[in-house]
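What follows is one structure encoded as structure tokens, with my remarks underneath.
With one protein chain held back, the other chains of the complex are shown just where they sit.
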Amino acid sequence: MIELRSDNAAGVAPDILAAVEAANTGSALAYGGDDLTAHLQDVVRSVFDHPSARAFPVTSGTAANSLALSAATPPWGAVLCHPTAHIVTSEAGATSLFGGGAVMQGVEGDHALIDPDRLRATLDSVRWGDPHESQPSVLSLTLPSDLGTLYRPEEVTALAAIARGSGLKVHLDGARIANAVAALGCSPADVTWRAGVDVLSLGATKNGALSAEAIVVFDDRIAEELVYRTKRAGHVTSKMRFQSAQLTAYLTDGLWLRLATTANRRMAALVAELEDLDDVRLTERVEVNMAFVELPPSAIEALAEVGLLCYRMSPTTVRLVTSWQTTEADIGGAADAVRKALALAPGV
Amino acid sequence: MIELRSDNAAGVAPDILAAVEAANTGSALAYGGDDLTAHLQDVVRSVFDHPSARAFPVTSGTAANSLALSAATPPWGAVLCHPTAHIVTSEAGATSLFGGGAVMQGVEGDHALIDPDRLRATLDSVRWGDPHESQPSVLSLTLPSDLGTLYRPEEVTALAAIARGSGLKVHLDGARIANAVAALGCSPADVTWRAGVDVLSLGATKNGALSAEAIVVFDDRIAEELVYRTKRAGHVTSKMRFQSAQLTAYLTDGLWLRLATTANRRMAALVAELEDLDDVRLTERVEVNMAFVELPPSAIEALAEVGLLCYRMSPTTVRLVTSWQTTEADIGGAADAVRKALALAPGV
Amino acid sequence: MIELRSDNAAGVAPDILAAVEAANTGSALAYGGDDLTAHLQDVVRSVFDHPSARAFPVTSGTAANSLALSAATPPWGAVLCHPTAHIVTSEAGATSLFGGGAVMQGVEGDHALIDPDRLRATLDSVRWGDPHESQPSVLSLTLPSDLGTLYRPEEVTALAAIARGSGLKVHLDGARIANAVAALGCSPADVTWRAGVDVLSLGATKNGALSAEAIVVFDDRIAEELVYRTKRAGHVTSKMRFQSAQLTAYLTDGLWLRLATTANRRMAALVAELEDLDDVRLTERVEVNMAFVELPPSAIEALAEVGLLCYRMSPTTVRLVTSWQTTEADIGGAADAVRKALALAPGV
Partner (left out) sequence: MIELRSDNAAGVAPDILAAVEAANTGSALAYGGDDLTAHLQDVVRSVFDHPSARAFPVTSGTAANSLALSAATPPWGAVLCHPTAHIVTSEAGATSLFGGGAVMQGVEGDHALIDPDRLRATLDSVRWGDPHESQPSVLSLTLPSDLGTLYRPEEVTALAAIARGSGLKVHLDGARIANAVAALGCSPADVTWRAGVDVLSLGATKNGALSAEAIVVFDDRIAEELVYRTKRAGHVTSKMRFQSAQLTAYLTDGLWLRLATTANRRMAALVAELEDLDDVRLTERVEVNMAFVELPPSAIEALAEVGLLCYRMSPTTVRLVTSWQTTEADIGGAADAVRKALALAPGV
């Protein structure tokens, strides 16, 4: 079977597993008091070209997002995000739980990207200071978006400027930030703090880690709160050195970008094949490692039989996701599978 | 340096790391939809001799405790526990966070063990049904206790019976449950569900896992809630197979008990040495891998210099903890270090 | 000045104030243990023709809504409501606070009324049992809606049936329920429990009470939770007899409906006058005591000068609300004021 359901389904990259093994020597102070976690701070500061960024290793993307947001909003705040954002659709209210009842409010835009004019209009219509109304307090951007589309650095900058102009903090959900940075060819700083981002959920698990994400914080007050918020949410692992080892390996010598580049390229190759096929239509532009594809329903039904695993989004659409582990052979096989499924589909 | 600060400072047991490596093959459905997590359920049912127990892998003991308790208490409930319990002293209010404002109430007893008469008296004094008063809803026992002492199976049974008689659920904080089961020589079922326990925090990280604990649930309603509560707390890892692999290896063929037995034996050997020394006094009976030792303050000051790492509990007391990784040589070295520290201590 | 900003701006109806005065005799057990609160239960059961309904007096509509909802949803639940609902727009996340992080999700429909097809579609698209997604758990209807429009009893019945078919509870925000019942000419039971409603926020303050609303519960489990939830939210007043006295007077001998009928009729009279005017347009049908009126911006600017108080919803729209206290003279004066404002408006 060819795996294109999710990059979450992939395994651990060899270099990252090796780092875990290498960390298993001697003893170390628990709960982040170890040398590897201290070193991770330096690595993050170097990669993000920021003198005082702090990294809090956690073990899930939901934890990274909801804890980051809870430290950036008061309980009476509203988190503005695109209606397709993972924090709204797929985290079961984690942000409202950790945020003490803070709410999320959608701001629309094409391609799952927030439209600056709509953001401005939303902020203009707020009754600021009126306690009857949840007060917008954070803008949460997702990069790449949940449809695999990208904000350019200048677009992040523009949105963040609008938000900050009304006193909001800015969060970036970067569950797949490596794929975005690799595709954009920009520096990590350019789509984060230099663009006005206060706190980043830096994903690693989907892109080759075993079980490690990091909240990367560029704002001191948010960092101070996270010291307590991570702990009381059960998100300070006792043997944190093993998370830190993963993250350090991931961010060192560009490994994260190499892994992401592989995933992106595999998807580009697959898209090139799919674009040649009749009865196949991409419903969204493909910028990283994710494609949304319209197919005849009967072809969708046939995909698993012919060896291709993917998520069905609707009766006529599937999502395909490549990972660091996807091979060229997988892409050839996936394209063949789609062709076979189309051939099997009656009446097409 | 000899490491006796905490079993949390130890590394990963080779068999568990091997299981992680072995799990890194092919792809697998994320968020626990994988075969290894399914298999873990069978392993837990077999080890606990229970037909329908469910295991929820998480990555910290605080997560295990607070999520388990939040599923066992309404927000207006009170969790009864010993005042020394980790959930009170060391989890920064996690239970109140996840419990929607549920509170913790102490019930005293010698040796950090809840006294049945006091538990009965506490329950007798409750104004049941009076909404002004937090309603006791869960009894949380810690085994071994935070001072390393043990309830016998019949003691757990008696306490659980008192609690259940008033409609409470029973939780067992088993961050070091392997050390307890190994020391008691009982079956895992005898100190858990057969004794009246509804939900268990089964620790593994301190005893050789990389980053894995499990909430083991014997009550269906609690299990149903945990499906949602774990996710929205960010405690459903995407590549859960790597947590499940650790837990399965840990619980298979008695590995968990072998690792714990080593830790317990090392401590027993150390205690035997310490008991021979003047100016050294054990402040609590030693039943597992933990000792609390009174020493002259100047000796305590000297311990690090002479190569022994441990926690200072007060100016005159230290805590020593052995782990699966502690060697016989470490014990010899630790005893020597104590002797040297005593010798260095002026005026002793 | 003529007051049409809100029915909240009106005073206390004489019969209700008299009831408060009459209750001020002797002493009474606090926190609802008094005879008047006991009697209120009988009154509510009689008015709603229900054998076991329970009333919980509270002192604000936000309290009634958010506490009712918190008892009807688990923390991982979603409350479905129209995007214009007060619980979304004007309660600052109270439902998420008391609901332990439960979220609100909008279901659209014309005239601020939920469309049954959209409700069905929303429920059909839920991944039931998937913990990544907030699970719809309550349908909250607003009657009259925040735009003053009405569901008919059979429409409530239909929507409730759809919701209950998916296991949802049904809440009715009846901040102005008296105005609705008076306008519909139905029995209170017909738009509540007989239509499938489990819990009702019964407003009284806007319609003549001093400071009293009631959560009226038709579902025993919700009632049991509210015993605790009201108290721990600080919503069990100590001298509850004075809230209960207000509510009893309000619901006795049809006072609530007489007061509401006055308000509704005054608005109907005003609408009749406004419909004759050029440059005046009602933007929504008027069914109770509320009208949304489009006017030239300059006329809106002039309204206060010519003696009419109302809320500006946008540069071109105002909201007018009559109350039990609005007189026929007020209506004449209001119509005059609008005419004067139009005359003053330059360039119309």
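Just so it is clear, A, B and C label the chains in written order, and each chain counts residues from 1 on its own.
Just so we're on the same page, a contact is a pair of C-beta atoms (placed from the backbone, for glycine too) under 8 Å apart; a residue touches a chain by one contact, two chains touch by 3 or more.
Everything quoted here is computed from the prediction, not taken from an experiment.
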item	value
Identified contact with the non-displayed chain, of B:Gly33, B:Gly101, B:Gly254 or B:Gly307	B:Gly101
Option from B:Glu133, B:Glu224 or B:Glu273 whose C-beta touches the chain left out	B:Glu133
Residue of B:Asp7, B:Asp34, B:Glu91 or B:Glu213 touching the missing chain in the full complex	B:Glu91
Absent chain, residues of chain C that touch it	3, 5-6, 8-12, 17, 20-21, 24-31, 58-64, 66-67, 91-94, 97, 205-206, 210-211, 228, 231-239, 242-243, 309, 325
Where the unshown chain meets chain B, residue by residue	75-76, 78, 89-94, 96-104, 131-134
Residues of chain A (touch criterion as defined above) contacting the omitted chain	31, 74-76, 100-101, 129, 131-132, 135, 225, 227-232, 236
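The working rule: only the chains that are shown with their structure count from here on.
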item	value
Central subunit by CA centre of mass proxy	A
Distance from chain C to chain A - Cα centre to Cα centre, in angstrom	41
Approximate Å spacing (C-alpha centroids) for the pair chain B, chain C	51
Multi-chain contact sites of chain C, meaning residues that touch two or more partners	75-76, 100-101, 131-132, 135
